[in-house]
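Only a single protein chain was left out; the remaining protein chains are all shown in position.
Going in written order, the chains are labelled A and B, and every chain counts its residues from 1.
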Amino acid sequence: MNTSAAATPEPTTAETAFERPNYLNAVYGVRSWLLTRDHKRIAILYLISVTIFFALGSLMAALVRLELLTPEGDLMGPDTYNRVFTMHGIIMVFFFLIPAIPAVLGNFLVPLMIGAKDLAMPKLNLASWYVYNIGAAFTLWAIFNGGVDTGWTFYTPFSTNYSNTYVVSTALGIFITGFSTIFTGLNFIVTIHRMRAPGLTWFRLPLFIWSTYATSLIVVLGTPVIAITLLLVGAERLLHLGVFDPKLGGDPVLFQHLFWFYSHPAVYIMILPAMGVISELVAAFARKRVFGYKFVAFASVGIAVLGFLVWGHHMFVAGESVYAATIFSVLSMLVAVPSAIKVFNWTATLYEGSISYETPMLYALGFIGLFTIGGLTGVMLATLGIDVHVHDTYFIVAHFHYIMVGGTIMAYLGGLHYWWPKISGKLYPNFLSRLSALLVFVGFNLTFAPQFVLGYLGMPRRYWSYPPEFQVLNVLSTAGASILGVGYMLPLFYFIWSMRYGRKSGDNPWGAVGLEWDTTSPPPTENFYTMPVVTQGPYEYNREEVHNRLTQEAPLG
Amino acid sequence: MAEHVTSRKVYFLVFAALIVLTVVTWLVAQVDLGWANDVVALTIAVTKAVLVLLFFMHVRTSTRMTILTATAGFFWLVILIGLTLADYLTRGSSWLPVPGK
Partner (left out) sequence: MASSPLAHGAHHHPALAHQFDTMEQQKESSTLGMWLFLVTEIMFFGGLFLTYVVYRSRFPAAFLLASNSLNVLLGGINTAVLIGSSLTMALAIWAAQVNWRKGIVIFLLATIGLGSTFLVIKGFEYHDKFVEHHVPGPNFNFVEENPNVHIRQIAARDPNLGRHASIFFSLYFIMTGLHATHMVIGIAVLIVMVVLSWKGKYDARYYNPLEMTGLYWHFVDIVWIFLFPLLYLLGAHAAR
């Protein structure tokens, strides 16, 4: 994006970017990191935290898949298995998937992308990281004391009356971490409204900002409801203030209404930032404006709003009335529309683009395919007749993993690979990164495609043992999981390696267009040497240059 | 920057109105009006809340963004309660008899 002549950044070579102070080397010492107000450093702090929890959640997943190698329950007892899959869900949902892209990439990029010096409330930003860790500490304490066995969904009355595990401390941990997310969401909304650079109107914003904004709306409106729901569970367990207890006349389905009112929009908290990343990747690596920019922008907000109207589709067989179920079914099909619009628009962006298959693009292309599968199976599940049969089977498990892993995690990795040079000023090894992307893609599909079949054939979820005829598919799934695991571990090594030994990247190794690329890599603490003034829309790739190159190299038609 | 300084007189008037409305809601509650009791009580409560919002919380002189934010919050509460009641009010309904429901 062009900035006015007076605001061009001081030209730097790859070497000089490191000679002048940037946010990484401006101040040294543990205190300068733990007490930082710089959104970029806070993003790195979050990166460390969520990576630790991702590793923990993956360990739980590995235990699940190991147990499911054989039909009998032989690796662990049934109670332990319940705890393992519950902790896998809780850790992955609340401590990785919800914070990852907003708190890592969002925190780092939002001020840069809008030409601001920092977020609106830097101290609140730091506080949100500490709150995350306090909440995480409660949950970790619960894990080390045996965890919870209720499923990440905490359904009553099991969680309130019968479970003998550390429900309250886990719920408290999630409750506290919810505030971390709320603080971040508040910060983003205020920042995007009030701190855009001069000339940066709403429709000149990068689509990552639109997605982050829509995500923050969901966070502010939805997260408090899970907070009160968990509080009610705690009150019932600790103080016997029974509200969900059927013996007193309470309705367990009311818990489910309250729980899913947040937890369904929560999945949009997980996918919207990912979609924002994909918009950026597709534009950068097709060197082309995103097709239908306004449609994609409005679709983000549309998903955020519609996502609040569909929660009952988790309760089709739980006891809600058939009329409510029908309403929720229709609304659920509606919410697929804006997501589909985005997929069409990304595809149209690729058409006649100058596509390069760098690692971030590999992840983006993988996302588009896998998210489509996950999304289509979602429409299948919105159909009452189908859901009655596949609810609580591996079909559901496969559906949401296609979206959360094939979607969100791939977008997160793609975004990390794309912005890593901006964050660290270094390049990672090309071959290893592409190999990881391939391993992730292959491993993922091998893990979860068989689960669609398993679910369709009737294997229930959360079961510790299963009939022998399901073993082959389960073995395939576990094999895939091990490949996936390798694919995840490689970036951990080469990212850390690159910080010390990687080649310096220069300010804009991808030749991408965006305010964040108009400053040095890594950026200075104040983000820009001269605050930018915006005069053009986003993704202003030089179409003529691209067109000429295309017609010279590969005549169309 | 122009600051809207609400006068003390307005604040005292709003206070008086709120007290009066509280007494009214208590009085009306003494009479059995059936379902109308709830309607009246909620209407009075909403009126009191709006007075607090407009005058004490300065929404009357706030930016459009503030008004939109406050409205959205209450609207979302309506969604939460309304769509959930779509379940509770239609359980055991006989409009479209479905076996087992």
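Following the convention adopted for this analysis, a contact is a pair of C-beta atoms (placed from the backbone, for glycine too) under 8 Å apart; a residue touches a chain by one contact, two chains touch by 3 or more.
From a predicted model like this one, the values you see are computed outputs, not experimental measurements.
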Those residues of chain B which, in the complete complex, touch the missing chain: 1, 3, 5-6, 8, 11-12, 14-15, 18-19, 22, 25-26, 29-33, 37, 41-42, 44-45, 48-49, 52-53, 55-58, 62-63, 65-66, 69-70, 72-74, 76-77, 80-81, 84-85, 88-89
Absent chain, residues of chain A that touch it: 7, 116-122, 124, 182, 185-187, 189-190, 193-195, 197-198, 220-225, 227-229, 231-232, 235-236, 239-243, 247-251, 254, 257-258, 261, 526, 528-533
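The rule is simple: only the chains that are shown with their structure count from here on.
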Distance from chain B to chain A - Cα centre to Cα centre, in angstrom: 36
List of chain A residues in touch with chain B within their complex: 193, 221, 225, 253-254, 257, 261, 308-309, 311-312, 320-324, 327
Touch list for chain B against partner chain A, complex: 65, 72-73, 76, 79-80, 83-84, 86-88, 90-93, 95-96, 98, 101
